[in-house]
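To start, I am sharing the structure in question, which I have written as structure tokens.
Of the protein chains in this complex, all but one are displayed in their positions.
In this document, chain identifiers A and B correspond to the written order of the chains, with residue numbering beginning at 1 in each.
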Amino acid sequence: VNILYSLDLIGTFVFAVSGTLSAANKKLDLFGAIVIGFVTAVGGGTVRDLLLDIHPIGWMKDTIYVSIILAGAIFAFLFKQWIITLRRTMFLFDTIGIGVFTVLGVQKALNAGVHPVYAVLMGMVSSVVGGVLRDTLNNDIPLIFRKEIYATVCLAGGALYLLLDTFETPQYLNEVVTVMTIITARILVIRYKLNMPTLSINESSN
Amino acid sequence: VNILYSLDLIGTFVFAVSGTLSAANKKLDLFGAIVIGFVTAVGGGTVRDLLLDIHPIGWMKDTIYVSIILAGAIFAFLFKQWIITLRRTMFLFDTIGIGVFTVLGVQKALNAGVHPVYAVLMGMVSSVVGGVLRDTLNNDIPLIFRKEIYATVCLAGGALYLLLDTFETPQYLNEVVTVMTIITARILVIRYKLNMPTLSINESSN
Partner (left out) sequence: VNILYSLDLIGTFVFAVSGTLSAANKKLDLFGAIVIGFVTAVGGGTVRDLLLDIHPIGWMKDTIYVSIILAGAIFAFLFKQWIITLRRTMFLFDTIGIGVFTVLGVQKALNAGVHPVYAVLMGMVSSVVGGVLRDTLNNDIPLIFRKEIYATVCLAGGALYLLLDTFETPQYLNEVVTVMTIITARILVIRYKLNMPTLSINESSN
């Protein structure tokens, strides 16, 4: 659990950075950028905990989350030019965050005693909703709805975790395998530009 | 209650279909379209249950909702061209969904013991919020805010339900009368193009 906790903090930091940077293309001030960083980092866990009636909400249990998000936002603000050159590193950390958030979401849901179907959904919610809120506040159609299929990767990862859990895989091993699988899958998806089919009514232009 | 339950499932299916189809005008991929179908179908009930502190949230009590929504989304994806030609049928089912969601919302709120004013509001929330979230995620101003007055129909329907309830109308009869009234009212509204006045500051262009 200790490693998962550390990865959770890293994921939170990276989500805060990416959220804050997303404000750079819009004319947001520092405060707006920090808020969007904040919402990106905690949005998924917050919606998950509200749906599952878990209180206190994840990030309100330990002030370290607020500190880390603030640190991420300020880091993004100070080193934005430099961060941009680190896209690959950022992408890797972002992907780690996605994997960890998914596993944590599934675990929280299982602990709350819901049906496995909801556990898988909550894994995806944990990892996806932050970005959806980020894009909605930035007045964009959520990126995840248009291009990347990482939500599908999260669903598959959550299902894998459940499957391994059913076979009584030790929790620690299950966490490692699932997170690694999600990371690998996402990298492959990006590398080979895999896309979901588009829903278009006027198909002639397809 | 049995009929209401069946109608609830039909309403959920139709809302999922309409939500998924709404993604057709945007460049959403299959996943994005399914998510929007999902949110359209469960959004109203989710917000209602969160506000009333009812847990588990409606659609998390029974996995049939997830199955039906998925079925609706896939149905929309496969038969989109054909569904479009069925606008009238879709509209009818949509209207049934609106009537049923309103009645269920009022009932849930009354069971939660809130003041009748909130019960009427919760009836409207159940039936309207899904579409508002759909449009917000699609980056549109919610349709309901601009054109159609079905929310007003929901409010009136909710008030009617309360009134009949006060006169100790049997619940079953009350459900039938209210749902039928909402359906009739909405059809009349569309048919005669009834609109609410618009709030415009610069009235010269009106």
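Here is the rule we use: a residue touches a chain if its C-beta (ideal position, glycine included) is under 8 Å from a C-beta of that chain, and two chains touch if they have at least 3 such contacts.
This is a predicted model, so every value here is computed, not measured.
> May I ask which residue of A:N138, A:T152 or A:T178 touches the chain that does not appear here?
Considering the complete complex, A:N138 is the one touching the chain left out.
> Taking the full complex into account, find the residue in B:L9, B:L51 or B:L70 that is in contact with the omitted chain.
B:L51
> For the chain that got dropped from the picture, name the residues of chain B it touches.
Against the left-out chain, chain B lists 50-51, 53, 114-115, 117-118, 121, 132, 136, 139-142, 144-147, 149, 151-152, 195-201.
> Considering the whole complex rather than only what is displayed, give the residues of chain A touching the chain that is not shown.
Spelled out for chain A, the touching residues are 20-21, 23-33, 35-36, 46, 50, 55-57, 60, 63, 66, 76-77, 80-81, 84, 136-139.
We adopt the following convention: only the chains that are shown with their structure count from here on.
> Fitting the CA atoms of chain A to chain B, what rotation angle results, rounded to the nearest 5 degrees?
120
> Centroid of chain A to centroid of chain B, CA atoms only: how many Å?
Their C-alpha centroids are separated by 30 Å.
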